[in-house]
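A single protein chain has been removed from this complex, and every other one stays in its place.
By letter and in written order, the chains are A, B and C; residue numbering begins at 1 in each of them.
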Amino acid sequence: MGREFTVGIGGAAGDGLDKSGDTLAKSVSRLGLHVCAYNSYQSIIRGGHIWLRVRIAEEKAYSHGDHLNLLIALNQDTVERHAREVESGGAVLYNSDRFTCETSLLRDGVVGLPVPVNEITKPLGRVLPIMQNTVLLGALIYLVRLEFDSTVGVLADTFGHKGQAVIDQNVKILRGGFDYAKEHFVPLMKDAWKFSRIRRPFVTGNELFALGAVMAGCKFYSAYPMTPASSILHWMASHGEKCGVVVKQCEDELAVVNMAIGAGHAGVRAMCGTSGGGFALMTEAIGMAGMIEAPVVVVEVQRGGPSTGIPTKTEQGDLNQVFGASQGDFPRVIIAPLETYDCFWCTVEAFNLAEKYQLPVLIISDLLVSEHPETIEPDDLRYDVPIERGELVTEWPSGNGRYKRYANTSSGVSPRVLPGTEGAEYVAATDEHDEEGILISDVFTSPPVRRKIMEKRMKKMELVLKDIKAPVLEGPADAAVTLVGWGSTGGVIREARQLLAAEGIKTNQLQIKYLNPFHSKEVTEILRKSKKIICVEVNYSGQFARFLRAETGITVHDKILKYDGEPFEPRIISEEVKRIVAGKPRDLDVSMEEAREMAYHYIRTHLADAARPTRVEMVKGNSHGEPVWVVEIVKRDTGEKSGELEIGVKTGALHAWQPVAAGR
Amino acid sequence: MGREFTVGIGGAAGDGLDKSGDTLAKSVSRLGLHVCAYNSYQSIIRGGHIWLRVRIAEEKAYSHGDHLNLLIALNQDTVERHAREVESGGAVLYNSDRFTCETSLLRDGVVGLPVPVNEITKPLGRVLPIMQNTVLLGALIYLVRLEFDSTVGVLADTFGHKGQAVIDQNVKILRGGFDYAKEHFVPLMKDAWKFSRIRRPFVTGNELFALGAVMAGCKFYSAYPMTPASSILHWMASHGEKCGVVVKQCEDELAVVNMAIGAGHAGVRAMCGTSGGGFALMTEAIGMAGMIEAPVVVVEVQRGGPSTGIPTKTEQGDLNQVFGASQGDFPRVIIAPLETYDCFWCTVEAFNLAEKYQLPVLIISDLLVSEHPETIEPDDLRYDVPIERGELVTEWPSGNGRYKRYANTSSGVSPRVLPGTEGAEYVAATDEHDEEGILISDVFTSPPVRRKIMEKRMKKMELVLKDIKAPVLEGPADAAVTLVGWGSTGGVIREARQLLAAEGIKTNQLQIKYLNPFHSKEVTEILRKSKKIICVEVNYSGQFARFLRAETGITVHDKILKYDGEPFEPRIISEEVKRIVAGKPRDLDVSMEEAREMAYHYIRTHLADAARPTRVEMVKGNSHGEPVWVVEIVKRDTGEKSGELEIGVKTGALHAWQPVAAGR
Amino acid sequence: MATVVELPLETYQGVVEPDWCPGCGDFGVLRALEIAAQKLRLPTKDIFVVSGIGCSSNLPGFFHSYGVHSLHGRAMAVASGAKLANHELHVVITGGDGDGYGIGLNHFIHAMRRNLDLTYIVMNNQIYGLTTGQASPTTTKGHKTKSTPRGNVELPINPVALALVSGATYIARGFSGEAKHLADLIAGGIAHKGFSLVDVFSPCVTYNIVNTYPWFKQRVYKLEDDKGFDPTDTEASFKKAFEWGDKIPIGLFYKSEEVTYEETEPALKKGPLVRQPLTIEKKLFDDLMAEFY
Partner (left out) sequence: MATVVELPLETYQGVVEPDWCPGCGDFGVLRALEIAAQKLRLPTKDIFVVSGIGCSSNLPGFFHSYGVHSLHGRAMAVASGAKLANHELHVVITGGDGDGYGIGLNHFIHAMRRNLDLTYIVMNNQIYGLTTGQASPTTTKGHKTKSTPRGNVELPINPVALALVSGATYIARGFSGEAKHLADLIAGGIAHKGFSLVDVFSPCVTYNIVNTYPWFKQRVYKLEDDKGFDPTDTEASFKKAFEWGDKIPIGLFYKSEEVTYEETEPALKKGPLVRQPLTIEKKLFDDLMAEFY
């Protein structure tokens, strides 16, 4: 394994830390290092807590990992919440004009590195508050042994459109931070990095859905804004004109999907994107696409549910919805991209499948893979993507007789003409119809006509199954544990397996990309040989584990589930695997750490953030019918005790808040 | 088994045959016989083919059966399509002024009974065309040995509001038919019926959803018209005022379900109803109800899909949709009524579950059970239904502290106050929230708060599972075959089992009513002992078989599926069971009968109904890559051959139409 | 795109006979559309008729052209997508009052804001026909229907007024009892560059026993016959939009020339999307990639 280093940046929305994170990541990536970042943000425009992690590594990083070597704190809150996570040898870097970092909050071997931002920037004229980030970034470059010039290059590109003066000012500020660090601190990295200088694209999944679509020939993209799918719309909107794509923001998701289907039916490659709630509104039309056999690609980017839920958080909770979208049986393809670069290829393939088999293709993504940026290999993306449009009939000579849009062919695929073709006029109907498209629902629902056209439509799914790649087992065949995941968890499971391997637990992994149609035969064959199957999913109920059983009859031995909004990190999975292997039951009690977090929530909502939790202690035998965590709350400024909270260990109930005056 | 007799009535929409069927059924039911009827209608207002079957029996009839003893043909088309189905000893009764019934169309032992309607009604003054039905009904009373007076009573009740003159005219017309039959025909029934004279309600499932709701205290019903759910709306609209129910037809299904949830949240028992396409639009809000923990009852009456599909036909194709409705995991209950009277009880229970567990309850019905009328026992319905509202808090004294709408209780159920209660103000949010309802999605998504509230919500499902009755196995434990069905197929499977028993094949049956939560343990225990499990469903893909495997891991040995729009009849199931038991593969080829039906479709759409199919013959070795049925088409009036159709035996493709001039 | 010769009317007739109830107003609308297409000499291959679900929405099945018989309430969106994909098609939307002014109202209003070059024909029978007679958004107050047995209590939608405030650039109302007049209005709408609405009184002879042929025959008068009326005068149009009672105007209420959506959309500058190459230039790909570094 190569060297690596993880920087965390915490602050409030509006502090501009995503921009700083971007500058950092690009600087690093230009040096030839790999980057994988994750931005844990909130559904708020200004304020709130934003927590960005940038993992820098010499080798490909498949997740943002679970280390923290340097914390850049943009506010007090960040220090309190995250300082403790910094590992020995690391540091907390902060603007000492604004707040301090108590050493009591730090683990052993971690130092606080105060940076007097005002003093440094004073000589540089009027400086915006947001530029504190640049000072800290300058310091970071020194601390992490990066190259100053690389970042200068990024700043030059970023501010290029604002003119040289702005660039110069930024570079000066950056230099200020760098010089200050050089003078006062020592680098945190022991050895120098090996900079490969290979330039890699630093991208998100959503950007690649958009780019993939354009490369596949998408000419129509419709959407209604919805986190975490909106950035597809934004990319499309800002590149549509150049790329010849009509980008249509609609009045609602009903219009979005119906427009895309209309466009797809009329003959262009059309896509739309949304998240779970928007997709719920699209379901009826997905059935229409299945019925009229219109090609369309729909990207559903999952976020934390149910309902509006936790809209800026990740989850894999919409599998049931996507599989169950719309009434009745009809052909549909469901693909879950496995990692960032795969978003590109899934999209290309989605368009091909949609046109070859004339059906809706649903890409089920999630906030994690859609929004987290990472470096990928330059040739992970390609110009010359395969484009297969399937059986398109461009001419229909009058001698051909009446054109049958839904001809009962033995493959189930009926050659398609596009509207505008001379002599092949037909009307596509969502009512059941015969081969020509004539309704059978109105005058007489001829049962055999219905039966055969239903079979024709569904037969296409057999072809699709042959067309898509069966999943393969990664890792040793004789592993003690098989980890099964689907979609975006591929990378983090892989890293968890490395941790487990280091501890002597041999695992392998089956990561599912194609949900429907499903490679039941191949998957059964693989899993039949597994000693212990553990399904890893980011949802409450284990939707995929249930799905797997539905498709194969195989019951997984256990499930590792996460549904608190935050993505898996390798260690979470490896610890859970070890627990399961050791035969220990899953513990849903509120942990001490969690009790502290819950106290923060109470403080924010009821004590106006003027306090903070300190001591946490479990008390059994009380009147609440369960043990409780008693959390001492002190005033932030004075440290004076202001009261105690009691939080149920089993239920998580906030049983009581007793202000100090009331005594205990 | 008691005596029974099945009457079929066929004609066009607008011929009023549903009214005649109703009169017949009520007449019979007043005699104390059981009735089970099915109306196979089309999505057309006038014209088309309507086919009503009324099964009359001394013992409870669980389906409309698969016999036909008397056909009342209101048009030529009906004779051609159905005369062949009449069993030996039966007859075809028709208005001989309009058309004839060729004996070549009849099976041996079946007679055509022409009734000269004009001649009979001439003495009776101006007679509406629709009154031909009454003449034929009169004849039927004689032929089937019913009682004239019973029908007179029904006519009196039906036309009561139109005055005595109308009643009298109808009775005279009825008498005309009766007397004519008495003079010219002999009764078809050999022995007289045993009239028990027990009066039984003659009802449909939809009427019972409405009545059940009213009895359970429903005060709000919203809907948007949609077949086959509209009759719930119609019943509610015409009885709402009396029953104190606000009945709201809305602008769309989005409004429908959101209004019902708003009403349910505000404290009244609220229900809404729709079919699959409308339900697709409701899914987002189902998730809201789950998230804000609002009680609501939604009836989804399935019809033939996908998409608009075959809207007046039955199917059980929406299980995936109902189970997958809305993003994320949230508690929901899904109940499928097993038979007509059960619609009443499911509704009562749905309201109780919805309020006790504060969640959406989805009743998944289908056209068959919702619309077919049958006689049920008078005490199948009851006035004093149980009403359980769950934990409702009606007062919140100021000493109680802040009211926590989503208190983390150990049961998962948080006591509910209704808006308007002093001192307990709170806002319910679809964003994730804490116990008080305060959002955690915006400023900081406290992961442990999220985790525990998610667990709290889902915990309710464990209570629901304990509250609902596990399914029981019907029939001998040592049966060779276990038939598994869900919802409305209970009756027809039971009758198929009787047929099989008569042929020495011992079967038992597991009929599933509660889909979610699912009695996985109990079902597994039952099915583990089964020798051969066959799932019977009215859909293409076997959605329930997949569901069952998802819930239990049990793979059924085979599936009997129907997806042509028509409901199962006992013999279809028993024949399929025999095929499976014999190890024969399922045959999807187009049968000769089906080829003839397909020819009718072609004739209707391309030859203006002026022709009809005669000889059908299989030809192998041709240029179509599959054997074909060659169907000879003749002119209706002259019988002259007008051409030949070639229909693919494998694909059902209409390969060619060769008019006679073109020769072969 | 119009061909030079006028085609026989049968050219525009589908293989399937309409299966509406005898006397249904929709027959007149179908006929008027055929005449309009004939008059404009539209090749059938270039006509694209989109409908929702309802008796009226069955129309495309009886007309000879391309089209989609889509979902209840969604015809406008499907049509908009198709138009943007191939704006050389003459896209006509046909449907009912429930379809367009009930469940589909949102799309209708937003389509007008966009001034897409679409022609929307609403067979307004003031009832839900196909679902056998419930109140629709245009059912008049007091009208008793299956869903309003005590009489409808909601104010009916005023489609002409809604169109006026929402940006439609051609607003007309016809009556299926006046087929030639209606055909002219439809032809005018199709010929018009921008969004056109043709609301049609199309009686449902089975379920609407109030707003019948005779009811309309007695009341309708043609705006063309009101010499003082100028359809480019918005205020006058508004007044006419609210005329209802003994005298009900039919004809062209409003017309203006505005730039269409298609004209402002840069991606359509090079012609219909459906004819653009699928692959972008390599240079552009490289530029796009460069943004990621």
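In this section, a residue touches a chain if its C-beta (ideal position, glycine included) is under 8 Å from a C-beta of that chain, and two chains touch if they have at least 3 such contacts.
Because the structure is predicted, anything quoted here is derived from the model rather than measured.
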Selected residue (touches chain absent from view) among B:361, B:381 or B:630: B:381
Selected from B:119, B:422 or B:593 as touching the chain missing from the view: B:422
Chain not shown: contacting residue from C:24, C:37, C:71 or C:109: C:109
Sole residue of B:260, B:280 or B:535 that reaches the chain not shown, by the stated touch rule: B:260
Chain not shown: contacting residue from A:44, A:260 or A:301: A:44
Contact residue for the chain not shown (choose from B:17, B:155, B:174 or B:215): B:215
Those residues of subunit B which, in the complete complex, touch the missing chain: 26, 29-30, 199-203, 207, 211, 214-217, 219-220, 222, 239-248, 250-252, 254-256, 258-270, 284-285, 288, 292, 378, 381, 383, 387, 402, 418-431, 436, 438-439, 442-443
Residues from subunit A at the interface with the omitted partner, ascending: 14, 43-48, 224-227, 230, 233-234, 237-238, 241, 247, 249, 251-253, 277, 307-308, 605-606, 608
Absent-chain interface as seen on subunit C, which is shown: 102-103, 105-106, 109-110, 112-115, 137, 150, 153-158, 161-162, 164-167, 238, 241, 261, 264-266
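Throughout what follows, only the chains that are shown with their structure count from here on.
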Distance from the mean Cα position of subunit C to that of subunit A, given in whole angstrom: 43
Centre-of-Cα separation between subunit C and subunit B, whole angstrom: 36
For subunit A, residues that touch 2 or more chains besides their own: 254, 284, 288, 292, 429-431, 436, 438, 442-443
Residue list for subunit C, restricted to those that touch at least two other chains: 15-16, 19, 53, 71, 73
